[in-house]
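Let me begin by handing over the structure; questions about it come next.
One protein chain omitted, others in place.
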Amino acid sequence: MPVMTPDMLEAFHREVFPEMQLNLKVDHVDHESIVVSMQADARHLRPGGTVSGPTMMELADAAMYFLVLAQIGPVALAVTTNLNMNFLRKPEPGRMVAKGRLLKLGKALAVGEIGIFSGTSKDPVAHATVTYSIPPKR
Amino acid sequence: MPVMTPDMLEAFHREVFPEMQLNLKVDHVDHESIVVSMQADARHLRPGGTVSGPTMMELADAAMYFLVLAQIGPVALAVTTNLNMNFLRKPEPGRMVAKGRLLKLGKALAVGEIGIFSGTSKDPVAHATVTYSIPPKR
Amino acid sequence: MPVMTPDMLEAFHREVFPEMQLNLKVDHVDHESIVVSMQADARHLRPGGTVSGPTMMELADAAMYFLVLAQIGPVALAVTTNLNMNFLRKPEPGRMVAKGRLLKLGKALAVGEIGIFSGTSKDPVAHATVTYSIPPKR
Partner (left out) sequence: MPVMTPDMLEAFHREVFPEMQLNLKVDHVDHESIVVSMQADARHLRPGGTVSGPTMMELADAAMYFLVLAQIGPVALAVTTNLNMNFLRKPEPGRMVAKGRLLKLGKALAVGEIGIFSGTSKDPVAHATVTYSIPPKR
């Protein structure tokens, strides 16, 4: 149902964000939800081996970007207007997974919520709500 | 008045976050406010040469971390519990400045607000409120 | 599983908040989720007959309060430290339903997310994340 597949999203991302430092994989996307994963490495770690807060915010922001683009097509100029993140638990190093869900896809604004998971726990390590502004005449 | 000077904050930061990718400079700190600057480079840019949202969130988070540590001393384990950022204008590439102000310094939680500025404009490019949890028995 | 049932929550609420203006009903609560409903009346309406934003924030805040108390018992002094709400759609007048879910129940902080629904739509009219501070030695 979405207009962009995981492969299309990843290819578009590599093209427009060649400097992006997270190695992101779109595991699933449909008309209302997405799963994006990344492998945290030394650059993303904090004392004690935990993944940094900014890395989790970047992952949440990217997951929402993909979720919106999957619905409206490759509009590079969709921009974040608000991101609110609660940091809940100490993440483990290694693979992190973002599970996102659209709350609203309007003409001008899209809003979603994203849970961030690490290790094998079912409890999120962080949770974000993200708003994107969608450029007119898409 | 603060218990840590800009030099002490920068030295502590290099020691505990050796992998940190932002080259941060503490320009000023007192008992309620802080100014932190960074030089954005290619890694922090987005299409069109604008500084990325996650870079601004990382700068805001670091500025609040320094502002709290300046008051309570080098407690590496102070952790962010909430960060809310509004993205207001397209930042210019180059130097970015974060101006932070303590709203509350409690026993368990510290809350502050941070404006992010770029170029010569007096209007902020982004604005964050950040909450840190302070470990007990400091 | 929770230590307080819907009836206990409603009775406690009437006792400690006798001036509370929302007529709240706890329809369901378990160890991680809650459903609370209210009947919006003239006091809660805005031009055009829509329910006001502050009414929805009050409902979300109360739903999270009940969800926390259901887990830890009648601790009147649990207080909200952060509430972030996105307003998504125009609510209809009449019955509103809040569906809440615990994201974290820690010793000092509890975090949850709340969707607000009105009419027969499956799409939320608003969405909040709420943090409560839990008093020590409960």
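Labels A, B and C are assigned to the chains in the order they are written; within every chain, residues are numbered from 1.
Operating definition for what follows: a contact is a pair of C-beta atoms (placed from the backbone, for glycine too) under 8 Å apart; a residue touches a chain by one contact, two chains touch by 3 or more.
Note that the coordinates shown come from a computational prediction; the quantities given were computed from them, not determined experimentally.
Taking the whole complex into account, name the chains on display that the unshown chain touches.
Looking at the entire complex, the absent chain's contacts are A, B, C.
Which candidate, B:53, B:100 or B:124, sits in contact with the chain we can't see?
Checking each option in B:53, B:100 or B:124, the one touching the absent chain turns out to be B:124.
With the missing chain put back, one of C:54, C:73, C:106 or C:135 would touch it. Which one?
Answering carefully, the residue with contact to the hidden chain is C:54.
Which parts of chain A face the unshown chain closely enough to count as touching?
81-82, 84, 108-109, 131, 133
Where does chain B touch the missing chain, residue by residue?
Residues of chain B in touch with the missing chain: 82, 84, 86, 88-89, 103-104, 111, 113, 115, 123-124, 127, 129, 131.
Considering the entire assembly, which residues of chain C contact the chain that has been omitted?
That gives, for chain C, the contact residues 16-17, 19, 21, 42-43, 45-47, 53-54, 57-58, 61, 76, 79-87.
The rule is simple: only the chains that are shown with their structure count from here on.
Given that chain A and chain B are copies of one sequence and touch, is their interface built from the same residue numbers on both sides (over half shared) or different ones?
same
Please compute the C-alpha centroid of chain A, do the same for chain C, then give the distance between them in whole Å.
Each chain reduced to its C-alpha mean, chain A and chain C end up 28 Å apart.
Could you please state the distance in Å, as a whole number, between where the Cα atoms of chain A are centred and where those of chain B are centred?
Taking the mean C-alpha position of each chain, the two centres sit 23 Å apart.
Give me the residues of chain A that touch two or more other chains.
Only 82, 84, 86 qualify.
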